Each structure stands twice: as C-alpha cells, then as structure tokens.
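Let me give you the structure first, and then I'll get to my questions.
Omission of a single protein chain aside, the complex is shown with its protein chains in their original locations.
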Amino acid sequence: MTGTMAHQATAGNGAFVIEVEGLQKSFGAGDNRVAALRGVSFRVARGEFVAIMGPSGSGKSTLLHLIGGLDTPTAGSVRISGQDVGAFTDDQLTLLRRRQIGFVFQAFNLLDVLTAEENVALPLILDGVAEGEAQRRAAAAVELVGLAGRRRHFPRELSGGEQQRLAIARALVTEPLLLLADEPTGNLDSATSAQIMSVLRDLVDRRGQTILMVTHDARHAALANRLLRLRDGQLAEEQHLAPASRSPSRVLEDLETLP
Amino acid sequence: MSVKHAILGLLAKGPLHGYELKGGFEELAPTTELNVGQVYMTLDRLSRDRLVTYEVVNQAERPDKKVYALTEEGRKELKEWLATPSAIDLNLRNETFLKLMLARRLRGADPLKVLAVERRACFERLHEVAQAQARAEQEGIAVHSRLLLDLAALRLDAFLKWLDHCEDTLKKEGKR
Partner (left out) sequence: MIRWHSTTLWKVAARQMLRRPARTALTLLGIVCGVATIVAVTLTTQATRRAFHEMFATVTGRAALEVVAEGLGGFDENLAAELANVHGVEAALPVIQTAAAALGKSGPTPVLILGIDPLRDGAARDYRMDTGRALQADDSASPSGALVLEVGFARAHGFEVGRPARLWTPTGIMELPVVGLMQPRGVATFNGGAVAIMPLATAQRAFALPKQVNSVQLVLVDGTDAPRVQAELQARLSTGLQVQAPSARGERSRDALYSIEQCLAAASLLTLVAGAFVILNTLLMNLTERRRQLAIWRALGATRAQVTGLLLREAALFGCAGTLLGIGAGHGLALVTLGVMEQVVGGVHFPELRWTSEALLLAVLFGPGMALAATWLPARRAARRAPLEDLLARGGVYRDEQRRWPAVVGAGLVAAQVVGLVGLAQGWVPPTMLALIMPLGVIGVVFLIPLAIPSLLRLVAVALRWMLGFEGRLAMRQLERRPTRTSLTVGTLAIAIFISIGVGNGLNGSVRDIRDWINRVATADFYVRASQPDGAYAITMSALPEKFEAELARLDGVARVDKVNWILARAHEQRVIVLACTMPAEGPLSVDLVEGHPEQVRRGFMQGGAVVGTALAQRLKLRVGDEIVLETRRGPTPLRIVGTANEYTIDGMALYLEWHAARQHLPVEGVHVFGVSAQEGKTAVVAEELARLSRERGLLLQSQGELRRYIDQSVLAVFGMVWGILGMIFVVASLGTVNTLTMNVLEQTRELGMLRAIGLQRRQLRKLIMAQALAVGLMSLVPGTLIGLALAYVIHVFSSILLAHAWPFHLDLALIAGCLAAALAITLLAALAPARRAARLQVVQALQVE
C-alpha cells in the first residue's frame, strides 16, 4: 500500500494533481434518485488555486468529497497523481486522505479533547510518526499559520479564525499534495475571512500548494487563479484569472469606468 | 462628484489658492483627476454666489494668484451639505441591463450568453480588485484607498449576484 502512493507525486503523466473524467454521482434509489453530479471533467495542475462556485444543489460539495476520497463516484473517474481512486479500498482511501490530501471544513471539525498542537499532529500520529518528530512538525505548521502562542490551548479556547487557521495547519502537516477547502470562511465574519483567505493565498504563492476551494462568496473565489462554475451537476463555465500586475491605485482609477 | 462642495470643504480649514485646491481634491479622491479650468470655473461661480471670497496676492516674477477663503454663507452651505443625505447612485440603467433587455427581444440573441460574457468580465474585475485589496493590506496603502477598494469589491459582488438572479429569472421565464 505504501508503494502505490508516491508521496509528493512526481507523477508519470505530467504535473496534473487531479484529473476528473466524466464524474457522476447519484444518491437515493428509484423515484428518490437524485443526480448530484452529471458528468464533470477537468484537470488541476500543481500549484493551482481553483475555486468552485455554484448555487446550492449544484453539486460542488459532492465534487469535493469525491476528490477527497470521502465518497465514491457512481460513474466516471477521479485520478489523484495519476492513480484512479475509484478503485481504492477503504483503507487505501483512508491513507490517501491521511497523506496526500488535507481537508479544511466550514465547521472547523477540530477535536476538542486535544490541544491545538495535538490536533495538528494527529495525522502524523495516525501515520505512525514518532511522537517527538510529530510534535516538531506540528509545531512548525502551527507557527506557519501564526498560532505559535496558542499551541497548548484547546479548540474551545480559540476564536473562530484561530480555529480555522489551526485546521489549515492540520491540513498541511503531512505536506499533502492537495488541500481541499469546503466553505472555509462560511462560519467566520468578514475580517476573519479575509485573514483566512490571505493564509490560503500565501500557501499558493509562497509554497506552491495546490488548493481546491468550494465557496459561495464571489469575493473569496476571486482570489483564486481559476474558477469552475457548477450548475445542476455540470461544469457550466471555467475561467482563468491572471495574477496581479497592477498597483492598487491604478486599479482604482480603472474602476471609474465600471457599471 | 460635487466639486463645488468639495472646494467648500477644503477651504474650511483655511484659505487656499487654485492649484492647492486641485491638489487637495485629488488627494481626497484619488481616482479622479481634476481639470484646472474646472476648478477655476467652480471658484468663479462660488464667489458669484458669495460662498467664497478671494484676495489677490502679488508674487514677484509670477502672475498674481488668487487666494480663496470661505465666507460665512459658505460655511453654512457646507454645514448644510454635510448634514443632508446624498443622492444614491444606484446605476440602475447600466449598459448590461440594456443589452439584456434587448437580447430578450431580439431573435437570434441569447440573453444567457450575454449574461455569461458580462459575468466573466465582472468577475475578472473582481479578481483584480480582490488582489488589489490584498496588496493594499500588505503595502499599507492609505485608508481611503482601501475603503474605495472595498466598496468596489462589494459593488462587483452585488452585481454578480444580480446577474445570477437574472439568469434564474430568465430561465424560469423561458420554461414557461
């Protein structure tokens, strides 16, 4: 099992971290059958920051769950670093989630019986990393998101923004191929949301992290490099966004011509 | 943008002459560039209305410049202006709206395609603005610039939401 998943894949077929082909997912049976995804295809390269938007019911969260190995497709394929995860056993999927993928959820989903540092170290502990080493790497991740002073606090003692930053640190601690964020700013106020988005943006810019983020807030999606719009379970639109080149003042000037 | 009242406001702190007023205005509202002629025209009107007065100052080797100051009336006018709510520019009859409405009527024109195009462009702008916001934060740009950027972002977001809403409505209409 450890041999089949190359950590930080130098995948044979190019630098595509994610390849989704004709992905379909339906729930329920018979008259109650609901098609959440009806055939979605796209590819994500290393270092891309992809935002997924769409009205509720468009299947965006389902898409994320399928890519993250939390669910299995009804049809079509998901390839992570060239590996078709549709054929994975439960244990293989679990290892995928542990080593290759980091999750950030809207509800933070931290464990309240663990301190901040322990929460971050958890994926490493599950992987059998020695306690000392795990603690060291966790401390580094915690520092990266600026929470060094709060390492020994429990999640309930942290603010919403701090908790989400902690969740991000946890998602990063195994140096995953891919970070999946499901409405990461959904439970936060605008100031804190901006903070979180800046953390994510930083990860892409400075560390080349590949991020896939589902959001319903256009202002946050606008910080990504690429936008995928889902509608009724299908990819309605795709838009590449150029990186910043102009100073804020120039941007402001141009805006005078806006509707 | 009411230049007249901006000048009154700038003079409230003390007399200024023409160029100083232009500079002051541009500092206040960085996205605008004022025409000198516009400034002097406004000043003339203001003085005619007795809201400002001026003094001529002799300068050696330079043309005389006029230094303007606020009158009591001018001060009152300023105070009233500050206390009165401004007209809100909702920009309802924007071009996008026109295009959509026309596209609805015309055969061979697909309002949804129009929408998609507009949306892309709007999002592109939003992307720019969002990045500018991030940089403004980092580079410590002045507050009023940042506030304007925030307004831009929110307006663009609102516009995008409206476009999505138009799409839903048009689709429902299409089904009927």
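Note that the chains take the letters A and B in the order they are written out, and that residue 1 is the start of every chain.
The rule we apply is simple: a contact is a pair of C-beta atoms (placed from the backbone, for glycine too) under 8 Å apart; a residue touches a chain by one contact, two chains touch by 3 or more.
Because the structure is a prediction, the values reported are computed rather than measured.
K.L.:
Since one chain is left out of the picture, which of the remaining chains does it touch in the full complex?
P.N.:
A
K.L.:
Touching the absent chain in the whole complex: find that residue among A:76, A:123 or A:161.
P.N.:
A:123
K.L.:
What residues on chain A make contact with the chain left out of this view?
P.N.:
Residues touching the hidden chain, for chain A, are 65, 70-71, 90-91, 94-99, 103, 105, 109-111, 113-114, 118, 121-123, 125-128, 131, 134, 170.
Note that only the chains that are shown with their structure count from here on.
K.L.:
Report the inter-chain centroid distance for chain A and chain B in whole angstrom, where each centroid is the mean of the CA atoms.
P.N.:
Taking the average C-alpha coordinate of chain A and of chain B, the gap between them is 39 Å.
K.L.:
Please name which positions on chain B make contact with chain A in the complex.
P.N.:
Residue positions touching the partner: 30-32, 91, 94-96, 116, 119-120, 123-137, 139, 141, 145, 148-149, 152-157, 159-161, 164.
K.L.:
Using the touch definition from the top, list the residues of chain A that touch chain B in their complex.
P.N.:
Interface residues on chain A, with respect to chain B: 55, 194, 198, 201, 217-219, 222-223, 227, 237, 239, 241-244, 246-249, 251-253, 255-256, 258-259.
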